[in-house]
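Mind having a look at this structure? Questions to follow.
What you see is the complex with one protein chain gone and the rest in place.
In this document, chain identifiers A and B correspond to the written order of the chains, with residue numbering beginning at 1 in each.
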Amino acid sequence: MSTPTAAASVPTLDVSGTAPTPFSRLVTTELRKTWDTRAGSWLLISTAALTGLVMVIQLIVAVAQDLELTYNDFLTSTNFSIALLLPVIGILLLTSEWSQRTAMVTFSLEPRRPRVIAAKLAVGVALAVVAVVVALVLALVCNLVYGALSDFAVEWDVSVLQTLSFVLFQVVGMLTGFAFAALLLSSPAAIVLFMVYSFVLPTIFGIGAALIGWFEDLQPWIDFADAQTPLIDASMTGEDWAQFAVSGFIWLVIPLAIGLWRVLRAEVK
Amino acid sequence: MITVEGLTRKYGSFTAVDNVSFVCQPGRVTGFLGPNGAGKTTTMRVMVGLTPPTSGRATIGGHLYQHIPNPGRHVGVLLDASAQHGGRTGREVLEIGARTMGLPSSRVDEMLEMVSLTSGEAKRRLRNYSLGMKQRLGIAHALLGDPSVLILDEPANGLDPAGIRWMRGLLKGYAERGGTVLLSSHLLHEVEQIADEMILIGNGRIVAQGDKKTLLAGDATTASTLVTALDNQVLADALAAKGIAVTGAGEGLRVDAATVDVGRVAAENAIVLTDLRAAEGGLEDLFLALTAETQREAVV
Partner (left out) sequence: MVADAHHLGHAIDISSTSPTPFWRLVRVELRKSYDTRAGFWLLAVIGLIVLAAEIIVLAVVTTQDESIALGDFVAVAAFLTSFLLPVLGIMVLTTEWSQRTAMVTFALEPRRPLVIAAKALVGVLLTLATVAVSIVIGAVCNALYGVIEGSADWTFGWSDFWAFLLTQVLAMLGGFALAALLLNTPAAIVVFFVYKWVLPGLFELGAQLVGWFGDLRPWLDFQSAQNAIWEWSSSGEDWANLVVSGVVWLGLPLAFGIWRVLRAEVK
């Protein structure tokens, strides 16, 4: 409680000495919230464990069957781990506030909701980067072990561009999950939508393109998953980037914008 | 009637309920009293088969809860009024309960009326209910099957004063008709006014049980009185002259003597009293003393 000044007849709250919550503090809090529950820590642990497991299986099979593998082959196997679970992390980052009703507390401690959402987004990106680092290290170790055990020479087909592409690919995956979550604010609905988007939609797009002439021309501009494929081997051309931008606008920016507008206006219960 | 025999529930090395035994008689309201985290809820959960006991058992009317067919018709349970689907309407929650028990929909209307939820409120989704409304709905749900035993965990939580008075009357009437009621609370005054029998629990152990008189009789603390006179100073001097300890308490005095002694002193000295009553501190002091080692705050 502030002491009322002598001049003012109505006591006012003296807020001049209180600094607003800095963004960095929001980010560290949000980061903590990702792992301080059992569900959260298990999701992160499973992601790392799955990444390692897939690579080790790949390593065992390659050594046992005398297959030739490169560093990049190990990295690509993250399609079955990180690429699948990072978006789920992105989704739960946002929806758990609603399903567990913690949004009430969060938004009463920081009523500037866009900053809270931005902090969550920053945490998501940070986790994606961490996941990528973990994947790079695991791939490095696997490739070294492979070199020691296999008859083939170790191949380090690694470049800065490739690594950056890989980071961008994973960050975009996380953001897509986050955007779907913002749009639907429900964990099951967002996860189903994401899975449909990543597994079912490509099939449907493929059928559509095979049947309808004009759709085949349209597809690259609306198929975001397809537009990201060149990222994996860092072979993006000018047109690829244009298609990436247009389809990304549809699948990332629009849901995120609608979702944010909804979160900002929503009555928090 | 509810019988709990040597009930223990451990979570790893933590003992939530430690060898608890008690009986709740029909026709009486039994209050289950203890500070937060004392083991009240765990005990009640074991009674209704939601938590398996580590050892011991709890029976209701001679049966394990799991062995009672259509248990909703015999035992009314309210453990957590908030544990309902937020997307369901209040009426729908009761409707589902009624259908599970095989009751007609008219029973739902009766119950809604009994707990004073209007038809408009009953159509709202639970997400939009206040805690008090959820609590009323939970009580309606517990009474739906016209059970002979009621197990209610903190039923007065969130109720307004009128609601608490209503619930008190409801449960007293229920017990007078021969029903068995077990209700838990951490609020002494609430239980004191409604319970015929009290079970005090702290740290998973029963620290005392009996009716209010028995509990107080076993307590060595002397009676205490709150009194206000037109001139408190004159009264204080008069009491002090008799060797009775007096302390100031709000606008009046707190006296370590029975009301009759204070009244006598006032009459002898022709002092006008505006308020004279027994301090209700007796039971509260007892409660705090008995559960002292389990309280979060040191008892002064």
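Methods note: a contact is a pair of C-beta atoms (placed from the backbone, for glycine too) under 8 Å apart; a residue touches a chain by one contact, two chains touch by 3 or more.
No experiment lies behind these values; they were computed from the predicted model shown.
Here the missing chain is touched by one residue of B:D18, B:E92 or B:D196, and it is B:E92. For the chain missing from the display, the contacting residue among A:L31, A:A48 or A:L84 is A:L84, taking the whole complex into account. Of the listed positions B:G12, B:P52, B:P161 or B:G250, the one in contact with the omitted chain in the full complex is B:P52.
Only one residue in the set A:I212, A:A242 or A:A266 touches the chain that does not appear here, and it is A:I212. Where subunit B meets the chain that is not shown, the touching residues are 1, 3, 25-26, 45, 48-52, 59-63, 65-66, 68-74, 77, 79-80, 82-88, 92, 95-97, 99-102, 125, 141, 148-149.
Listed for subunit A, the residues touching the missing chain in the whole complex are 39, 61, 64-65, 67, 80, 84-85, 88, 91-92, 99, 186-188, 191-192, 195-196, 199-200, 208, 211-212.
We take it that only the chains that are shown with their structure count from here on.
Distance from the subunit A centre to the subunit B centre is 50 Å, each centre being the mean of its Cα atoms.
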